[in-house]
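Before any comments, here is the structure.
Every protein chain except one is present and positioned as in the full complex.
A and B are the chain letters, set down in written order, and residue numbers restart from 1 in every chain.
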Amino acid sequence: MELELRGITKRFPGVVANDDVNLTIRSGEVLALVGENGAGKSTLMNILYGLYHADEGQIYVDGEPVTFESPGDAIAAGIGMVHQHFMLVPVFTVAENVVLGVEPTGPLGRLDRAKAHDQVEEISAQYGLHLDPEALIEQLPVGIQQRVEILKVLFRDAKIVVFDEPTAVLTPQEIEEFFKIVESLKASGRGIVFITHKLTEALRIADRISVLRRGQTVGEADPAEIDEVALAEMMVGRPVQLVVDKEPAQPRDATLQVRDLHVVDPTGRTLVDHVDFTVHAGEIVGVAGVQGNGQTELVEALTGLREILGGSVQVDGVDLTDSSPREVHQAAVAHIPEDRQRSGLVGAFTVAENMVLTRYHDDQFSDGIRMDWDTARSTATTLVEQYDVRTPSIATPAGTLSGGNQQKVIVARELSRDLRLVIASQPTRGVDVGSIEYIHAQVVLARDAGAAVLVVSTELDEVMALADRVLVMYRGRIVADLARDETTHNEVGLYMAGAKQQEPA
Amino acid sequence: MNQPATLTDAYLDLAGSVTRTPDQVKRSRNLGIAYFVLAVVTLFVFARGDGGTSTFGLGGDSTFGVPSIPLAWICAVSFAALGGVQISRGTGRWQSALIAAAALLFVFTLMAWAAAGKQFSLTGTLHDALKASTPLVFGALGGIMCERSGIINIAIEGLLLAGAFTSAVVGSVVNIWVGILAAMVVSGLLALMLAWLAIRFHVDQVIVGFAINFFVLGVTSFIDSRVLTRNPEYNGTGTISQWKVPGLHRLPIVGPILFEQTFYVYVALGLVAFIAWALFKTKWGLQTRAVGEHPTAAGTLGIDVLRRRYINVTLAGAISGFGGSWWTADVGRFNENITNGRGFIALAVVLVGRHHPVGALMAALVFGFADALALKFSFLNTGIPSEFLELAPFLVTLVVVASVGRGARVPAALGQPYEEQ
Partner (left out) sequence: MTDTATAPAPGDATPDDASGGLVRRLLARIDTTNAVVLPLLAFISALVIGTVVIALSDIDKLKEGDIGGILTTIKDAYLALPKGAFDGWRPLNETIVATTPLLLAGLAVAITFKAGLFNIGGTGQMLMGGMGAVWVGFTMNGPGILQVPLGILAGMVCGMLWGIVPGLLKARAGVHEVISTIMMNFIAASLVLYILKTDAFVREGRNDPISKLVTPEGRLPRLFGYLDRPELRAHIGFLIAIAAALFFWWLLERTTIGFEIRAQGANSSAARYAGMRPGLLIMTSFVIAGGFAGLAGASEVLGTQGRATQGFAGDIGFDAIAVALLGRSSPSGTALAALLFGALQAGGQKMQVDTGVPVDLVLILRALIVLFIAAPLLMKAIWRIKAEGAIAGPSFGGWGS
């Protein structure tokens, strides 16, 4: 089977997401589609999968023009997709998720559960996926959930399989496992599209690499002939610095001291399991771990957003264990939240209003009752300039800015005061390379100004690039405390997967 | 990812290691305090006065008597004991069962107090409770169908009212059966409009539902005062009488409660069973729930999310319309705002029943019972002002929703527009 996209153009209000894109996918090969966030990769694949309709251009299957009105058409044409955000119903079982839409039925539309169970088990065994058909999705770790997605695609007998950023949620070892699955799919004669912004992975697995920049195909590359630096330059359009530029850390006194921290969810299930660690002034501590191992809850507990069941949190000797988010803020702690759309910004508010979102209560901006909007606006104007936020004006709704500029608004707001501690969660998720470089530099600046910095990221590369010391979280516990210079991606990966544990010191 | 099976198992083990959170401790304490308060209320209200024996009728000639004051004492003492246990160490997994038992005991004490020295037909009251809960069941089933597919339905009141109005008018002009059919069609179309506005035009679903309620109220009131009052021939259908199920209605106690009802009750019970089966055992149910929980997941598997929603919401409207015709069959005519807020109680029934047909039936029975009890009390000269009896069902709704409140899980995609490009 050969699939060809010819001259695909897709416009959204205000942006051209795909501009005359051409792409060919053949059976039995792996095509990597690389490009930075916002380059239009996902849009292109959603067009291929019938979720979006192209404004211009045509899709061909084996030379015949086809139109996909809906995902149903694409599935029927033999295209399968493993989405970046899993398309699984959390309250359904594995089997229910897999058979959804092609359910085996008895009379009156009765669901034939036994048959579904058997079918799912059979394919699971055939490809060595080791899945229990009756397990509830919401109780499965993300790595396993991804296998369910793969099973869904195989169940529908897809000839072309698209993986959208599949390694984002995996440990290095899981990534290896995943590549084995990809190889076996390839060997069975399927065509694979591998969408990623991680260049090493593209170079490692792909037979061909296609590069997308600002909605356009800027070229193809042969992985045998190109190196990471050249590929990065192709992707971004200018030379890129692949490492963060920073001096060795000069740690001073302990700033953040976390002792025996215990956090549970409303039903009493343990999320953060008696955690101990310290962050010193002048150092960056990175927390690595697969998504969903308690990092989110740890940060929420540290910043007053989640109730603490036991243990203590101290910043420069001041106890913040049962403090509110406001009190944490007033203790000179900055918090860059993991999801800027959900909690970091109020999209409908102006840039100026967002610049004071966490600080409107400070004496500078209000007398406790009335707001001093003049001061707020002049501060916002200064910060927009200082932090290079590209916005038409400070009266522009923050929700209309690009991801990178939204994140810069948050970084400007949080880092532009005297700080003891910076807690940054996923500080560069979904932003362009330019903004990533800028934000990383700001985090290093905060460290050099004497703050203690805690960076939590599920991107192992980011932790390894920024951190002076690396903590690994696994199932709510900190299973490793490593000096950055004395460890490797591989070692951290083993801790992330729970395959290795440090003895408590 | 080395040994996934064991990894899964280990993960599930972790999920099982449960600690009692401070929040749960606090809730347990509050519940205990509530028990104590009820114990005091029982002591000061129900255990005073002349007392006397309350005679409960069980249908036919069988009765049993209960001395009201000793019963009140038993109730108060057990509540106090329960409160003590609840505060000191909690009641663990028996908590829900104990709450239910306590509620039963309390209601029984209340009835005994009201009927002290008099006759009280228990079967009659339960019969009326089932009857009063019937329109709530239909409204709630409509709500469940709608919300399981991801569309918020606060228009139940309007759909019921439209059903009542249509069945009365069409029923008067043709006959009641055609009237019922027309009611289903009209409410189905109104629901389709709700779906259309919500899906096609992204109107906030709470607001559309609200607007439909008041549109229906406005139109029916307008036509009622402009047309029906001057042309009574358009408003009078006669009622539908009870149908005693042969044989079964002779059963003691159960017979007079369950099997001497109008066909609405039988249809309601049948529909509860059918929809419960369909939702959880069929292909339609699986797809419907997928559409309500994670429409993009369903959409990416080729399921036509919007079509499914349109169909389900329209069916839900038809069910509510049928429920609306209950008033016409019961009263034999239409009066302005005849549903008087029952659709909103049905909305609460959906939430309290956790979007499950059987749960909704249970919740509807509770509210129907509150209704029937209030009516009964007004005949018993209890000294409770009639206004308080009128507000009782609404107060019960508030209290029940408040105590279930946070526990209620709703379909994840409820109220969110689904975008198909």
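The criterion applied here is as follows: contacts are C-beta pairs under 8 Å (C-beta built on N, C-alpha and C of every residue); 3 or more make two chains touch, one makes a residue touch a chain.
Just so we're clear, the structure is a prediction, and the values are computed from it rather than from any experiment.
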{"item": "Interface partners of the hidden chain - shown chains only, full complex considered", "value": "A, B"}
{"item": "Which residue of B:S62, B:T239 or B:Q416 touches the chain not shown here", "value": "B:Q416"}
{"item": "Which residue of A:G57, A:G292 or A:G403 touches the chain not shown here", "value": "A:G403"}
{"item": "Option from A:R204, A:R252 or A:R326 whose C-beta touches the chain left out", "value": "A:R326"}
{"item": "Residue numbers in chain B that touch the chain omitted from display", "value": "152, 154, 197, 200-204, 206-208, 210-215, 217-219, 221-223, 225-227, 231, 341, 344, 347-348, 351, 385, 387-388, 390-391, 394-395, 397-398, 401-403, 405-406, 408, 410, 414-416"}
{"item": "Residues belonging to chain A that touch the chain removed from view", "value": "12-15, 17, 37-43, 46, 83-85, 304-305, 324-326, 328-329, 335, 337, 342-349, 353, 357-358, 360-361, 366, 368-371, 373, 390-393, 395-396, 399-403, 405, 430"}
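In the analysis below, only the chains that are shown with their structure count from here on.
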{"item": "Complex contacts: residues of chain A adjacent to chain B", "value": "46, 49, 51-53, 70-73, 75-76, 81, 83, 87-92, 96-97, 100-103, 105, 108-111, 130-132, 135, 139-141, 143-144, 147, 152, 170-171, 173-174, 177, 264, 266-270, 307, 309, 475, 497-499"}
{"item": "Residue ranges of chain B touching chain A (in the complex, touch as defined)", "value": "1-2, 4-5, 7-8, 11-12, 14-15, 17-24, 281-287, 289-290, 293-294, 296-304, 412, 420-421"}
